[in-house]
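Take a look at the structure below.
Not every chain of the complex is shown here; the ones you see sit where they belong.
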Amino acid sequence: MPPCSASAERGFSAAELAGLFAGEVVGDPARRGYGLAPLYRAGARDISFALTERHLGILDDSGAGIVLVRRGIVSGDRLESPRRSHVLVSNPHAAFARLTSLLYERRRFVAGVEPGAHIHPDARVDASARICAGATIGAGSQIGPGVYVGAGVFIGEAVAIGPGGYLYAGCALMDGARVGCAVIIHPGAVIGADGFGFAADDGKWVKVEQLGVVIIGDEVEIGANSTIDRGALDDTVIGDGVKIDNLVHIAHNVRIGEHTAIAGCVGIAGSARIGKHCAIGGGAGILGHLEIADHVTIHAMTLVTRSIREAGEYASGIPHQPARAWNQSLASLRRLGRKRP
Amino acid sequence: MPPCSASAERGFSAAELAGLFAGEVVGDPARRGYGLAPLYRAGARDISFALTERHLGILDDSGAGIVLVRRGIVSGDRLESPRRSHVLVSNPHAAFARLTSLLYERRRFVAGVEPGAHIHPDARVDASARICAGATIGAGSQIGPGVYVGAGVFIGEAVAIGPGGYLYAGCALMDGARVGCAVIIHPGAVIGADGFGFAADDGKWVKVEQLGVVIIGDEVEIGANSTIDRGALDDTVIGDGVKIDNLVHIAHNVRIGEHTAIAGCVGIAGSARIGKHCAIGGGAGILGHLEIADHVTIHAMTLVTRSIREAGEYASGIPHQPARAWNQSLASLRRLGRKRP
């Protein structure tokens, strides 16, 4: 477990939790919780949560001292217990998320530059930032207040990192990248490598030098080993609050609207424009030069081949079957394809 | 924007562009362009290009001073304009690509070894190469003239990098890798990690040590966080002019023919042989021990399960549908599979 915060030492009472999350206490309001745990292994000093009917099923057996329960999934009298307080809230998952930050300090650090960091004399690094050993910061780059630059991070020339950014070990931000406030970039992510741009000429490929940059908004999170390419002539733009999982590929000139979430192993081809508040399932592929509206959900391993103009859910992934049954489906599909319409 | 070149300072006149690209000027041949921009935001000092009917539609509103137009898509008299010169060329995209190199210098550097680089005494580094801080070069490796080795690049033992190579920060070339001339490797790419080779023995896996290497031809480009494994007994070979996008996985013993292009998130399994001048769409998967002919195009997210002997286009990806409609298709497919042929 990561280091606990000052809040964790004093913990939160059920009444305090109700105050924080506009909730209502069932049981002893003075009972205190000091840590977080899932229902099945929480102890008397832990806070846990119950979102669904499934969680309610194991609630009785839980040792948790305090449980955040989604309002409306159970009547208050069913929750009476001598050894547990409940707090009814409208969104226990969000409450739980906020408690993970309040009770644990995952990204605590001491300001300063470690020996073994390579900082160009023309770079500007705020005094409250931390630059770890082996990190490189190029000419003209600016590192804002409270930024953490992990071991071996590469920051090219003319890069700007806004306040509160946290760049984990070994990620790379290439020349010209601009990053907003409170952005988290995980190890191995590469921001601003060249887009895949070539012109065919007599059977060979002529490189189109990629002249744009990557612009990342505030409170964006980018997963381990994901790649976001610089634009060709225009820029690649990631909106505020976008969350990107691991091993995601975002090609040149793509624009992603605010608060969209992209699961692992997704690939988005060049110049696609994704709306706001979208959710893109793992392994999905999105072709280039198309537009996706706001509030679109794409299921896992779907191939998006043309623009999507309306909010809603879209899919083309095929659930597994026993291989023998699947082979029969394939054979039928092939026969179908051979028939005249 | 990256630094402009000496050419950019004097720019190119329409007549000079016609000379470079075997083109024909419509309008003032003396008008000069100094930079590149897309039609919709180009200004009087910019060069832009029109490849398609769609581009022609926005040509009239463009502020571009010079536009390279594909010969034959429009009659010359429609192009007369007092504020713009046009140059008709057969391949404006390739012309534009060459101008990106002529007008901008993306990979300019000063020769020398930075403090903080770790170079084995038995490695040979050409005096015209640049070795950045935190790079490691192992025993017996050779770095050719004009090579750039970025910060934190790892070069193992007995690696050879040909003239003009550009190795971006944090890529890795493992023992024995041989790289041709003018190869570009983007951040995080790993060349020569062990192939995935194990022998089953009584329910456990026995590692097959991977004894081959990776051999990369001239003018190859390899995208960020892509991986090309060393061969098991034979070598993995990437032909001249091959272009590989980000997050591509190329397994042991694969051979890829010259001038083939591979888009992001593709996986190619062991011992596959891909022909020359192929184009492999994003997210495609190619099984092992098969052969693909020259001039084959594979569409995005296609699964290639057996050899392809003839040039042409191949596919198996399914375009998205609204989830409800897709579920109906799936149900029908399942019913089909249950019917007797």
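Points worth noting:
Chains here go by letter, A and B, matching the order in which they are written, and residues are numbered from 1 within each.
Assume a residue touches a chain if its C-beta (ideal position, glycine included) is under 8 Å from a C-beta of that chain, and two chains touch if they have at least 3 such contacts.
Bear in mind the structure is a predicted one, so any value in this text is a computation, not a measurement.
Shown here are 2 copies of a single protein sequence; counted across the entire complex in this file, the number of copies is 3.
Going forward, only the chains that are shown with their structure count from here on.
Centre-to-centre separation of chain A and chain B, using mean CA positions: 28 Å. Note for the complex: chain B touches chain A at residues 1-2, 36-38, 91, 93-94, 96-98, 100-101, 104, 106, 114, 116, 132-134, 150-152, 168-170, 184, 186-188, 221, 223-225, 241, 243, 245-247, 259, 261, 263-265, 277, 282-283, 300-301, 317-324, 326-327, 330, 333-334, 336-339, 341. Considering their complex, residues 116, 118, 134, 136, 152, 154, 156, 170, 172, 174-176, 188, 190, 193-194, 196-201, 203-211, 225, 227, 229, 233-234, 247, 249, 251, 265, 267, 269, 283, 285, 287, 297-299, 302-306, 308, 312-316, 318-319, 321, 325-326, 328-333, 335-336 of chain A touch chain B.
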